[in-house]
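With one protein chain held back, the other chains of the complex are shown just where they sit.
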Amino acid sequence: MREFVTVPAGDRIAGRKLLGSGGQGEVWLGQAGGRDVAVKVYHQHTATTAQRACIERVIDKGPPASCFLWPLTLVEDRAAGTYGYVMELRAQRFRSLEDFMARRIVPTFRALMTAAWQLADGFLRLHSLGLCYRDISFANVFFDPVDGDVRICDNDNVDVTGTTSGGILGTPRFMAPEVVRREALPSAETDRFSLAVLLFHMLMGGHPLDGEREARIRCLDIPALEKLYGFEPLYIFDPRDASNRPRKGVHDNPLAFHPLYPLAVREHFERSFTEGLHYPTKRVRESEWRKLFARVVDGIVPCACGAENFYDPDTYTSQGADACWACKRALSLPPRMRVDDHVIVLSRDAKLRGHHLGSSDDAAPVADISQHPTNPGQLGLRNLTATAWTLTRPDGTVVDVPPGRSAAIASGNKINFGTVTGEIRE
Amino acid sequence: MPKLPGGPLATRPLHFFFIADCSSSMTGDKIQSLNQAIRESIPHMREVARGNPNAEVLVRSVAFANGAQWHHSQATNVEQFEWTDLSAGGMTAMGRALTLVADVLKTPPMPERALPPVLVLVTDGAPTDDFDSGLRTLMAEPWGKKAVRLAIAIGEDAQLDVLQRFIGHPELQPLQASNADQLVKYIRWASTAVLQAASAPASQTQASPQGVNVPLPPPPPTSPGGAGDVW
Partner (left out) sequence: MSGDLDRSNEAARPAPLPTLAKACVRGAKHVRDNRPGQDAIASAAADDLVALAVADGHGTSARADVGASLAVQVAIEHLLRFGREVRDVAELRRVQAYASHPLRLHLVRDWIDRVRQHANDDAIDLQIYGSTLLFALATPSYLLLGQLGDGDILLARAGGDLVRPIAADPANFAEETSSLCQPEAWTKLQVRVQPAPRAETLLLLSTDGYGKSYASDAVFEQIAPDYLEMMRADQPADVERQLPEILDAVSAGGSGDDIAFGILYWAAPKEGEAPCASS
């Protein structure tokens, strides 16, 4: 068991159980005054003064958003002669990206898109604080496969943009090519590349540059790896050069997932890993990713067979309804609501969030779908906010929708949310 | 025998539970057949245990009717285990029986390195209490999830879907005993063939979320019963 002492307060925290251990340090389950917390403590050989200063800076800045498991207080382990920090315990519901890649969890597309949105949003907030990542990997990203909530951990590799990093640590799979080539320092622009790589892992279950060329590297060949990720990177789905396509039997995840996503998603990834490889300013910005994922989530249409399909209002035509990608039967489109330039398919899992109503702030839902208590076929939009909405029927009558109550989803109904108004169409 | 480094060796405990329906409908020849079937199995269980010295087979039993009680409450090595007859009368508190078992499958008292426990549920009717709640409590325990769960239905009135949920394994069905012979056969299978399989230290990867960790032998085939013995 370990004993930690907070700095400067001097409070004791008992380290009860080792939760995980990695190259930088260990994570312990700690007890602080009756509360369970997580304590990351560095190994003696990684507990440098520079890293300690970095942690102190990070603690001072505070978390950019609630999805970051942020260092809260510095602690010392005097017996072991090392230091670390306290953070919130990550709840059991959060699973690693690795679990997804290994298909130990099978989230819905909705959960994946929601998680992708939160990841992009998290990066945006991090950058707006003047911070960036020196070293991120998919082992740092966790999400709830049920609702898509994200947790980003190991934020002790965050530092002020432009800080000289200690050099590249090992295989630079998540770092921008110009950083691998030592031509640039970590910055928001290089982070955008890392974000794109993370998102690719999240949606495609693999690495965007790991294809035929990667499959040929059989052992630790550092120059070959630097070539693959830095000097001659090539997207596995590059439209003009097929020499790095995923190899069947080795890179099966991207082969399976890539065709399932809407064109817009595939186009964003293509831009990230063609022009984005060589021109940092051409990389997809966090706000663009957010807009993309919000749009894609809004357009999810469930099929009776259980598969989730994607509906794009720009390409959908009313004659020749789309077919489900899984069972091939015709999809029936539920009613949609238009709010500003958002079009949200009102299926049973649909949610309206802050960004639909104009406040870019929150991921928290402001409305979800409820079922009429006596008429199961009738769905409604439930008010999850603290203020009342007003419902205007096609005949002009107006009715209040107080918090907790639901407005019937019927064609022509308009709902005034306060800041904006949405209209329902079948 | 060299002086071994470290502390005392231990064989691995294998907890075996008979969970028996003692409701009124079991009165008479059904409960007597069950008692008889279990008594007859014990010498064979001992033989299996002797052939697997690295597993320590510990037996207990639960009786459920209006409520659920431990019939044999102390986990007893099968070598010393003596069966006391069950008597019938009352309802079918199956859910409560599972809650009782769940309680002793917590760690502690279950040791870290036990073999997967074996639970044999025998019933002739439908549960009269909150079965789902009891099952949830059992499955909330890691050892409950890992246990080999078998069900034997006596007669035609048992609810097979309830029993299938208890078993929780798509490839294993409740065994339906329509006469005393079949009951004996199934009890024998559960307490010997399954015991044999559960005694083997055979690690495996998770086959499916509900996968049973023990590779089970096939149950005995059903054969037409003796005349006048059908329930």
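Just a few scattered comments:
Going in written order, the chains are labelled A and B, and every chain counts its residues from 1.
Heads up, the rule we're going with is that contacts are C-beta pairs under 8 Å (C-beta built on N, C-alpha and C of every residue); 3 or more make two chains touch, one makes a residue touch a chain.
A quick note: this is a predicted structure, and the numbers were derived from the prediction, not measured.
The shown chains contacted by the absent chain are A, B, with contact judged over the whole complex. Of the listed residues A:9, A:91, A:146 or A:250, the one in contact with the hidden chain in the full complex is A:250.
Although one chain is not drawn, the whole complex shows that of B:43, B:109 or B:215 it is B:215 that touches it.
In the complete complex, the hidden chain is touched by one of A:10, A:23, A:259 or A:373, namely A:23.
Contact residues of chain A toward the unshown chain are 18-24, 26, 43-50, 52, 81-83, 96, 98-99, 101-103, 137, 139, 166-167, 169-171, 173, 217-222, 225, 249-250, 253. Chain B meets the missing chain through residues 1-2, 4-12, 51-55, 111-116, 142-143, 146, 200-206, 213-215.
Just so we're on the same page, only the chains that are shown with their structure count from here on.
Distance between chain A and chain B, defined via averaged C-alpha coordinates, is recorded as 46 Å.
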